[in-house]
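Missing here: one protein chain of the complex. Every other protein chain is in place.
Take a look at subunit A:
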């Protein structure tokens, strides 16, 4: 009796562990508040917004068409291969199976990179076709794997019996062998379909500009926080997979239940569905999809500009206006970190025309001769950019030749006025015992060290070993006080009153204040980090003049203001700032701190690979203590 209850509890526990995350996702998809930390009431608006969001719907469509096509083609090739392998002699067969299994065990990143290199070597332009080819490639082994056991089970004599009764080899295969291996072929197809749906890494390396699948799309949103529409989409995907699984599992149980004596009507209906309906629907979807893609792709002629930007870092409306005004079509691709962007640009796999890296990364790109000098004659709107920002840019672009500032911000302390006694103005509060377990630190090397180095009065680009050791000691000392080392959860935790003090980017601070008025942001008096993301043109850009037109367009005050409204990160565009309607924001010291405050701040610089290693080593020591 007790044993029985325990069994049930155990089973319940496992189910909770398995499904709690998904339930959370489903619940959040109905949350009226944009933040994860607060329940703002029930709403279906994200579902509506989802279907209105052209980018997401495009990504969804691309994902589905690639999954379907690659699964279908892989199923064809894989099944044929399995039949061939099955017919081989045993030793050769074992060797072949080993060879086909390797790609499955191989790390995705290796597959992804090697496919990318191959495509580049053969001068394929990365895009829809290369993703498709890559997906077919990694799907084939899964199909072979699921078809082989079925082939082994089938009696070779049934095939011979069919031949014996007068069937041609092809007729015998489709009439006799194929129905026997169909479950294997079908599960191979489903497996391939889901693998393709799931894949991020390989897609990431083989995709070209302007093509996004759901996984790459979601990932590119990481920096700005995933939109609730994505929760809605994920919920819908989960529900469809659930329904599909139920359908697949329910029908065979009635079909193969104990002894099936007579050929039932139902199985005839199922046969009709499998043989006629499913292929017909697939064919229609694929053909329609092909036309859709064909029509979409043919629009983009050579008068284009290929933009590579952070996720959620440009108002989509701006692109539409730009295309209408100039007739240049924009191919838009997103990345999630500087470190992901850099190798893609460096490899030259895709000739991007405009990229938007951060300060230290621009410096590194200049040092590695990856950037083209911008012809400022083509960018008259540069006059709208405040001179102090051009001045700041000199820290990484000494002669202001390569970059045009786009967004900027500071790093500071966000605190909850109700949880903190007196106003905060110093980093020292992060070492104050009173706030033990109420402090949130940034979980990234440079940001964490910047806090400690600045508190100690050093440069945040210090490479002096004594200074770094001192910073390290300070960070270790701080560890017991810290509630958590996090990145973008600072935002949600602070809104949800889960912590009193957090280190945060100014752009996030503005947003958190809107959600929770008790929050206050300050740049500590010891100084901090100021960061600038700027537009640059890679050396291998094919449409340099279009790129300059694009940058010039973004510097137009009304356009810069649209982007400010969309991103909420500070704009260096003085004229745009004047257009901001809300005086509270226009005069916000968070968005636009005094020049005097900025003087205490530094941008990050690229310190060279050796120092990168040093920083990482020290950070590891801190984290492992």
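The rule is short, and it goes like this: a contact is a pair of C-beta atoms (placed from the backbone, for glycine too) under 8 Å apart; a residue touches a chain by one contact, two chains touch by 3 or more; residues count from 1.
By definition in this document, contacts and distances are computed from a predicted model.
J.: For the complex's missing chain, which UniProt name, "Glycine dehydrogenase subunit 2", "FdrA family protein", "Predicted polyphosphate-or ATP-dependent NAD kinase" or "Spermidine/putrescine import ATP-binding protein PotA"?
T.: Per the UniProt record, that chain is "Spermidine/putrescine import ATP-binding protein PotA".
J.: Using the definition of touch stated at the top, determine which of A:103, A:179, A:496 or A:557 touches the missing chain.
T.: Within the whole complex, the residue contacting the unshown chain is A:179.
J.: Give the residue, chosen from A:118, A:167, A:201 or A:614, that touches the chain omitted from the document.
T.: Only one listed residue reaches the unshown chain, and that is A:167.
J.: For the full complex, which residue in A:123, A:157 or A:625 touches the chain that was left out?
T.: Checking each option in A:123, A:157 or A:625, the one touching the absent chain turns out to be A:157.
J.: Contact with the hidden chain only, please: which subunit A residues?
T.: 155, 157-158, 160-169, 171-172, 175-176, 179-180, 259-263
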